[in-house]
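Got a structure for you, written out below as C-alpha cells; questions coming shortly.
Removed: one protein chain of the complex. Kept in place: all other protein chains.
After this line comes subunit A, so read on.
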Amino acid sequence: MSALLTVEDLRVSFPTRTGVVEAVRGVSFTLGRERLGIVGESGSGKSQTGRAIMGLTPPHAQVTAKRLAFDGIDLLSAPPKLRRDLRGKRIAMILQDPKYSLNPVMSIGKQIVETLWRHEKVGRAEARKRALDMLAAVQIRDPARVFDLYPHEVSGGMGQRAMIAMMLVAGPELLIADEPTSALDVTVQLEVLSILDRLVAERGMGLIFVSHDLRLVSSFCDRVLVMYAGRIVEEIAASDLANARHPYTQGLLNCMPVIGADRHPLPVLDRKPEWAL
C-alpha cells in the first residue's frame, strides 16, 4: 500500500502574549486509502492536525514537520499556488456546522458549482449537471429544488449533505472530516455518516475523521489515533478498541452513559500529568 499522506513529527504552535502554546507536538502517521479516526478532547490538537494538512493554520501560527507529504508532494515547501490547487481538488475538508461553513448569501447549487469551476474548466450546463448529480449522490430527494435554495432554507442534515456534495464534486483523494456530524441530530447523524461511508468506499478515498466521540469513530474507521495534549498517546485498530491499553483511551470509552448500563456515578477521567509528557 503506497502512502497517500505521510506525516512525520508535525508540530503546530501559536505564539501568544503569555508564551508559545504548542497545540500539536510531534504527531506522526501515514495514511493509505483507508479510514483513519483521530479522537481526543477539546484542545487535544486533533483539529489543528487536520487543518495543518489542509493548509488552513492561521498565518501567525508556526507549522513544522520533518515530513508532511501528500502523494509525494512536500506540503510545507509547496508554493501557495500549488497548495490552493490541491485544496479542494485533491484534499477536501468537511467542517462541523453547516450553519457557519456555508456561504449564507449564495445558493447551495452556486457554491457547489463554484468549487467545481475553481478546479476544472467545464461549461455552465455541464457544471450544473455535475452539481445536481452530486446532490443526488448525497441522497437529496429533489436536487433541482435544493440547488436554488439558500443555506438558511435547509435543515442541518440537509446543509451537511450539501457540504459533502460540495467537497466531493471535484473528486478529492483525501477527505478530512472535522466533527462532520456533531452539530446534527442523532437520527440525522447516521444518515449523513452512511452517505459519507458509501461515497468514501465507492471512490476509494482516504479519510481522516476527527471527532471527540470515540465510539462513533471506532464504528466508522479502520484505525484510530487517540490524542492527548498535542500528542498521539495510542494508536489502535478500531476492532481492537476493547483492548485499549492507555488509561486515557479507556477513560474516554468508559465515561459515556450507555443505555442499559447502570453506573452511578459515571466513571470520570483522572487526568495524569505524565500523559502530557
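Throughout what follows, a contact is a pair of C-beta atoms (placed from the backbone, for glycine too) under 8 Å apart; a residue touches a chain by one contact, two chains touch by 3 or more; residues count from 1.
Note that in this section contacts and distances are computed from a predicted model.
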Omitted chain (choose from "Sulfurtransferase TusC", "Glutathione import ATP-binding protein GsiA", "Anti-sigma factor antagonist" or "Sulfate transport system permease protein CysT") - UniProt protein name: "Glutathione import ATP-binding protein GsiA"
Which of A:A61, A:A78, A:A136 or A:L269 contacts the chain that the document leaves out: A:L269
Selected residue (touches chain absent from view) among A:Q62, A:Q139, A:S194 or A:N243: A:S194
Residue numbers in subunit A that touch the chain omitted from display: 41-42, 155-156, 185-190, 193-194, 197, 212-216, 219-220, 251-252, 255-260, 263-269
